[in-house]
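First, the structure itself, so that you have it in front of you.
A single protein chain has been removed from this complex, and every other one stays in its place.
So, subunit A:
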Amino acid sequence: MEVALSVFVGIFFAVAIYLMLSKHIIRILLGVSIFGNAVNLTIFTVGRVVREVPPIIPEALQTPDTITANPLPQALILTAIVISFSFFAFLLVLAFRTYQELGTDDTDGMRVAEPEGEPLPPLGY
């Protein structure tokens, strides 16, 4: 299972990075979203995979009596999902407002902070 997941995660990363290398903000955003899923799956796989047994202690016991899924990565991923969602929402609104202000979604056209053909700094004293 880990082997299949490793390949799966590799594909997700490749697609996400390919999208993020694009010049268009919307494609970059799609890439960021997929990247988040890929990272979460990486954390999940690193904690090893156990099928179909959630880490829940039966009513009658103090500790689980069978081997369950690893709870620690799950807790980490739960936090990560929520934060990556906030991040995604923020980027989306930022992209939307950028498009409204600058009239472009091409990152090459966004040069307010680093304008093209900037003059040489003054050489005097």
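Definition applied: a residue touches a chain if its C-beta (ideal position, glycine included) is under 8 Å from a C-beta of that chain, and two chains touch if they have at least 3 such contacts; residues count from 1.
The criterion applied here is as follows: contacts and distances are computed from a predicted model.
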| item | value |
| --- | --- |
| Protein name (UniProt record) of the chain left out of view, among "ABC transporter ATP-binding protein", "Monovalent cation/H+ antiporter subunit A", "histidine kinase" or "NADH-quinone oxidoreductase subunit J" | "Monovalent cation/H+ antiporter subunit A" |
| Residues from subunit A at the interface with the omitted partner, ascending | 1-24, 26-30, 33-34, 37-38, 40-42, 44-59, 61-64, 68-72, 74-75, 77-79, 81-83, 85-90, 92-97, 99, 101, 105, 107-108, 110-111, 113-116, 118, 120-121, 123-125 |
